[in-house]
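Report on the structure given below.
Left out: one protein chain. Kept in place: all the others.
== chain A ==
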Amino acid sequence: DQVLRVVPETLQQAQHLQHLCSTLLLDLWKPLLPADIRAGEDLQMRVPAPLVQELKASLDQHFIAYKVLIPDVQELVEQSMPGGRSSYRQVPQGYVYTQYHPMKEIYEWMGQIQRSNSELVTLQELGMTVENRTMSYLQISQPSNKPKKIIWMDCGIHAREWISPAFCQWFVKEILQNYKSDPKIRRLLENWDLYILPVLNIDGYIYSWEKDRFWRKNRSPHQHGTCYGTDLNRNFNSSWGSVGVSYNCSSDIFCGSGPESEPETRAVAHFIERKKSDILCYLTIHSYGQYILTPYGSTTTPPSNSEELIHVAEKAAAALMGKYGTRYKVGSTSLLLYSNSGSSRDWAHRIGIPFTYTFELRDTGTHGFALPPDQIQPTCEETM
């Protein structure tokens, strides 16, 4: 059986498709009813194997364009069945990393990841969001008798940057699927503990799924509930409120009522503060722009370890480009992007974490925040 995507361009073609669906008893996936088939709107249908040839011939004769989305339905079904290929044992069955997932599914995924990798993974609570949702991170830690330093990575501090949480999930999957077979990952886990926060701004992320795709901030109410949201990446206690912010709630870069005014900020900051002497590297993942950004945003004065920071970042950018040719620019936020204060990355460096980077993932504006799902895999692979 095959699944085809068909786009009838004219009324006649739409009518012909309606006819085909009804007479051949095709399994229409989208739209729901043949009567809803419209010119200019794409249609998806499953075609039983014995009818595939005849159907394609009919489409060709009417100059109707189609694309095969699934060349073999049975194969795909078998792949996502439990007890299938052993490489899927460590990763939740059928979780599609090349699609964007709503928060509910991400919570479930986190639970499953922990359960199916309990020798390495623990789920730890960090705090609560404004709307009382639990913030948790995944701790990936290989048992060892030597104490290990920590690499921290958070995703989704800005709600609309969907590729960011997608990358955190991909990252976890890659590590857990390959730590036994890949020497680089094995060495990584021998030497460091990984702390991954897949979605920092949970309320905002949910809001971007349900109400406003381009929401950025969290969902804290201000001015008696007439205005919502603080930009969490302007809310940290690093030159807070000085530059590149707005004091007006209606702005997308509103820095909040004070440094660490937001529960999400406090949850992350208090935790990192406590563990700071063990944290080697703080990474925070954003989109878009294709940058690896070093401190600071609040000043052009370089940090004390600037040379080393840039050197490492340039090696990362080169490795990234080696995969698919994607160009990332490397430099400080204040020189490359814009001035901002109160960012989590600046704060992390100021309290003493040596290697702190903000990644701005694909792309450079063509799709911007609405990066199509077919770019999830290449983006994640190259960033890996």
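FYI, a residue touches a chain if its C-beta (ideal position, glycine included) is under 8 Å from a C-beta of that chain, and two chains touch if they have at least 3 such contacts; residues count from 1.
Convention: contacts and distances are computed from a predicted model.
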item: Chain not displayed: protein name in its UniProt record ("Latexin", "Geranylgeranyl transferase type-1 subunit beta", "Serine/threonine-protein phosphatase 2A 55 kDa regulatory subunit B" or "COMM domain-containing protein 6"); value: "Latexin"
item: Contact partner of the left-out chain, one of A:His16, A:Arg216 or A:Arg345; value: A:Arg216
item: Touch with the omitted chain, as defined above, among A:Asp1, A:Asp27, A:Asp42 or A:Glu131; value: A:Asp42
item: Interface with the unshown chain - residue positions in chain A; value: 7, 9-11, 39-42, 65, 99-100, 208-209, 213-214, 216, 231, 246, 251-253, 289, 337-338, 365, 367-373, 375
